[in-house]
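Before we start, here is the structure in question, set down as structure tokens.
A protein chain is absent from this complex, but the other protein chains hold their places.
Let's turn to subunit A:
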């Protein structure tokens, strides 16, 4: 293989990307060397098994991916506002909408939420870490390397260009030769390992490691949403794994599962993909519901209205999410009866979702609302998400879907649910729990500025797309007719508004780091749940003494009784897991093997896989039992943190 086949050539934008990658990498290496931070990086971050640090790494990576996906979106918007400028050609446009979709769902939304779960769930249930801290680190690194593998495709080998759904036969070897689609397959496969492992890990943590007295129906709502999400992950992700594996075998080893020739069934890919894909959208929306519930209850200063109804509606949504997948391809032509069945099941989902909306409204009813930034995101979520939900029901009507299918109406719909649901929740959750993670709040003034830019920009971007969709503009086109121009220009203006909002948000992180007041107590917002019972910054063992939590809103009850998580008489040595470099090494080798497989260098791939097996062997005979934190040290840390 020649060098110019390995690297992508001939695109000025891609050359720009290459230069910036080289510059940023050199700058990072220089700074780490100059400040002698390599050892610190390795000891404190790369080898950590601490759920809080892993969570922070998840969120940082997710923000980086939000930036990458956002840049893709900007480029698409520029192209559609000025279609005659030849900013992007058809091929490049195809690659960009593919990476935009894949990155935003798999490498932004999920890791962001998993990052928040990582940090908050053990704190909310009174646990000291995950059930399997080693596996947690492994999950993060598998996601991280999967994401890097996918992201590198635009400079090495060429990006996938068959859409984030990667429908066969287009994505098969015959119609998409070259490494592009392989990047999609292996990137998702590698990070999928991590997602599945996290699902199992968090589920075991929640089921087995709750504080004494905390029954399932006494758990905070965010933990409940995580538990339900884990359930969906565990049952949905294997379907994706199998589908990806089948397509990989098709493409690399010449099988005929999804091909047009050789008795393959191309539509089976769509079927399998959406059997995972529909539960997937609930994987990214249920934790968002959990975050909004926490934020709304906290800043409405009221107990969450209809807690049981909230939990049961989530469970119902999770169950139904496995029964609606065909609504993504009504136009495949499965017949009126099949479509009707899935049309009805789709509309059923609106019922539990509606219950949740009314519960949030009832929580707000007659409450004294505190307009903090996280609360603003949550309040903006309710009407925006309803718009997305109602158009979703419209799309769910099979007959009408023949009109809406693959038009911008659909684009507007899923951006309304995914941005107003998931992205707003990520921002709300990050700002809400930020003091717990970093010891200071984000600046409210800049936070609100970012909020208004982002929310108004969001509506300006996507509201016109409903109408341009009804005017017949199909998705995934790089060139448009004059009738669609005005609304597209408005959309582009809005997209830049969102971009400015994001930039202010990032600037706010820096500004607050420099200027915000440091937190003196652990309870930044007068919180209700156990995560606020710990001091800030949270000691690495979380709870010096694990509280007895037999009330809903456990911390509220503790505050009334004057209890803390530091009861000197009950102190016992704490058993903690040791840091280890194995997860990052194992996943780096797996990434190497995947990279080799992408370019179909079978020998190298086999060598890499053997390396992974060797690492697994090493892990199997690793008898490190962790260490104990002694009582004296706990006392010292806690007294310092609590200013006693």
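Everything that follows uses one rule, which is that contacts are C-beta pairs under 8 Å (C-beta built on N, C-alpha and C of every residue); 3 or more make two chains touch, one makes a residue touch a chain; residues count from 1.
The rule we apply is simple: contacts and distances are computed from a predicted model.
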Q) What protein name does the UniProt record of the undisplayed chain give, "Quinol oxidase subunit 4", "ABC transporter permease", "histidine kinase" or "Carbon-monoxide dehydrogenase small subunit"? A) "Quinol oxidase subunit 4"
Q) Of A:108, A:173, A:239 or A:468, which sits in contact with the chain we cannot see? A) A:239
Q) For the chain left off this view, which of A:41, A:216 or A:369 is in contact with it? A) A:216
(Q) Given that one chain is not shown, which residue among A:316, A:338 or A:393 touches it? (A) A:338
Q.
Among A:116, A:285, A:326 or A:473, which one touches the chain that has been omitted from the display?
A. A:326
Q. Where the complex has a chain not shown, which of A:4, A:569 or A:625 is the residue touching it?
A. A:625
Q: Kindly note down the residues of subunit A that lie in touch with the hidden chain.
A: 207, 216, 231, 234-235, 239, 263-268, 271-272, 275, 322-323, 325-326, 332-338, 341-342, 623, 625
